[in-house]
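Of the protein chains in this complex, one is absent; all others appear in place.
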Amino acid sequence: MTDAQTPAGLLIDRVSKDLGGRTIVSDMQLEVHAGELTCLLGPSGCGKTTTLRMIGGFLQPDAGAILIDGSDISRLPPEKRPTAMVFQNYALWPHMTVFKNVSFGLRLRKLPKAEIRERVENVLELVGLTHHIHSYPARISGGEQQRVALARALVLEPKVLLLDEPLSNLDAKLRVRVREDIREIQQRIGITTIFVTHDQDEALSLSDRIAVMSGGRVEQYADPRTLYRHPATHFVASFVGAMNFYTGTLGGDGFRLAGGAQVPVDSLSSRTPGEYEIGVRPEDVTVSSNGDGGAEASVVREIQRGHYKELVLDVGGDEMRAFVAPDLPAVDRLRVRFSRGVLYRDGVLQEQSESPVAVR
Amino acid sequence: MSAIEQQGVALGGLEQAELPVARPTRRRMPTPRAAVLRGLGFVFVVALLVFMVGPLVWLAVRAFSGIWQYPRFWPSHWTLQWWRTVFDDKSLGRSMKLSFEFAPVVTVASAAICLPAAYAFSRFNFPGRRVLLVSLFATNAFPKIGLYISMAGVFYSLNLMGTFLGVVIVQLIGTIVFMTWIPTAAFSAIPRSLEEAARDVGAGPLRVFFRVTFPLAAPGIFVAMILSFLAAFDEAQGTFLVGIPNYITMPTEMYTLVLNYPEQAAAVFSILLAIPSVVLMSLARKHVMGGKLAEGFQIR
Partner (left out) sequence: MVLPPVAVVAVFIGFPVGAAIAYTLGRAGGPNSTVALLAQRQHIVHHGVTTAAYREVLGNPHVRADLWATVWVTLVTIVVVVLLSWAIGLYLRLSDTRISRIVSALSVIPLFIPVVIASYAILTFYASQGFIKTLAYHLGWHSFPTLGYTLTAVAIGEIWVNVPFGVLMMSSGLNSVPNALIEAARDSGASLPRTVRSVLLPMNVIPTVIVATFTGIYVLGSFTVPYLTGPSAPNLMGVSMANFFSAFNQPQQAEVMAMIVFVLAVGIGTIYVWANVRASKRASITS
């Protein structure tokens, strides 16, 4: 992954950081291409904010370097870095109007008044807030504040845009709309962006690539599809999307679960027989009511999810979740097979093919 | 912003500034500018030390000095004789006892009068609320001497001159502002939802006050009481005007002492007089530094 030849928007090169006697980020390696949007995704406390603050210059790495466009910026103070940050709680200055907030950085750069005005108006138009140009932050809604914070960061035309869970304070509907706005704006101006979130939905629908973090390390760095279809580790597989996990044995005619049931598998990451842990997405569990092979299953519960139905099944003593069409008639007994499965040994993906799966 | 940062912000007090803003210069080689800044900082700290502590040390040394000739930095001869002089003086002992009688009485009286008002100021938004809060402030704005002179007239007609009650009232006047403002802020800082939650689980209003509201406001009230105690303890002029000749407290005695006794005796007396303040303020230190005092002065 660390190919210094590719023109890097941002390179985090073996960065470590200790805080309060604990290692928060350890030996982190991440390369973000120019114009790419990368999500840092991970559970609370895994070091996402710490990483972002090191890029922004609010923390100094203990080891390693951070490079933007090939030049090392890790010793520069925040005001000298070509980065702009959107803070989690927006951090709009309450004593300045929207215009003052957005134009602050431009005024520092001593640009002519007319140019400042024009650039602020342009960026406010971009985020759709021209009508609030003279409002104080406390007088506009949370979603609007969020967009002001974005405008304040964008107006400086930074090389790298940093966003720390910028949507966490918004309601579900607004969150979806604003994240689409962000994506659209980001793609329009092609700005290299790091987006921190612990919402996997957000990460999957927004990013070019996602770095899944756990305990200060990057578990996997890949595009959303790869991440979903080929989770490199057990942690990634369970953190991103729903997944059924079973330990058992892979043989010639399918996968034998610990409970004894033998489930046929159509496609697998590896065909080498042996002991494994298998991960199967609920949508990859196919059910049929007639007996064309497949393991016997009894339906424990049905949950209506709107555009699909979730079945909780009992397969020879093991619980299994399956997503099926919402209009599937209710039955007590079914047969199941896996249309697709991924195999793990010691928590690491076992793969035979040349599938594009990434680090660690 | 992570949870920790938010905490650091919310606590907001002198001692809780635990998360300083990143200073990226720290790890770089010390530039000449940084060295100069560091030097200036050092000079500033030393100057502050001399300015703040110097006079106290200088005075404290005096209490143990026998012969001390200018321009020497310390005495050539040390003695404890001045401590004996002070302890042998009967009137000084009496004034100490009096001081310790008045201050607690004043503090309790002031709390009894002001705390209910503080609660009302914080919880009920009645008309004229802010005007009243601010008008208490007038007690600070009118010079004390002028007040005492004309108060004397009122005291004569109420027969309060030279009485215990008279002295208590004079000292009480100086405590009302703290005793109202600081607890008002302390009560206001308690979210009403905490009280409502207690009502919700079945506690009556009195129980809510004593089990929820009061414990939460206690640090602020504590600071106010300590400040009141010290204000009463240190009050000299009013006590002098009203109390004379029956009630002479320590600070009142201090004025005469400074004029009539050798410097060393005054130094000894100063140390004695400072002890209660130092002890009490040390107890309240955490809350005073934590912003309880400062909050009281922002009227909402």
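Labels A and B are assigned to the chains in the order they are written; within every chain, residues are numbered from 1.
Here is the rule we use: a residue touches a chain if its C-beta (ideal position, glycine included) is under 8 Å from a C-beta of that chain, and two chains touch if they have at least 3 such contacts.
Bear in mind the structure is a predicted one, so any value in this text is a computation, not a measurement.
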- [ ] Out of A:156, A:178 or A:204, point to the residue that touches the absent chain in the complete complex.
- [x] A:156
Open item on the list: For a quick check of understanding: of B:55, B:191, B:215 or B:262, which residue touches the chain that isn't displayed?
Closed with: B:55
Open item on the list: Going by the contact rule already stated, which one of B:86, B:114 or B:190 would touch the omitted chain in the full complex?
Closed with: B:114
Open item on the list: Of the residues A:30, A:68 or A:85, I need the one that contacts the missing chain.
Closed with: A:85
Open item on the list: Residue by residue, what part of chain B touches the chain that was omitted?
Closed with: 1, 5-6, 8-9, 11-23, 41, 44-45, 48-49, 51-56, 58-59, 62, 70-73, 112-114, 116-117, 119-121, 130, 132, 134-147, 149-154, 156-157, 169, 172-173, 176, 179-180, 230, 233-234, 236-237, 251, 254-255, 258, 263, 266, 270, 273-274, 277-278, 281-282, 285, 288-289, 291, 293-295, 297-300
TODO: State which residues belonging to chain A touch the missing partner chain.
DONE: 56-58, 77-80, 83-85, 87-89, 91-95, 104-105, 108-109, 136, 138-139, 152-153, 156
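Please note the rule applied: only the chains that are shown with their structure count from here on.
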TODO: Could you give the separation in Å between the centres of chain A and chain B, each centre being the mean of its C-alpha atoms?
DONE: 54
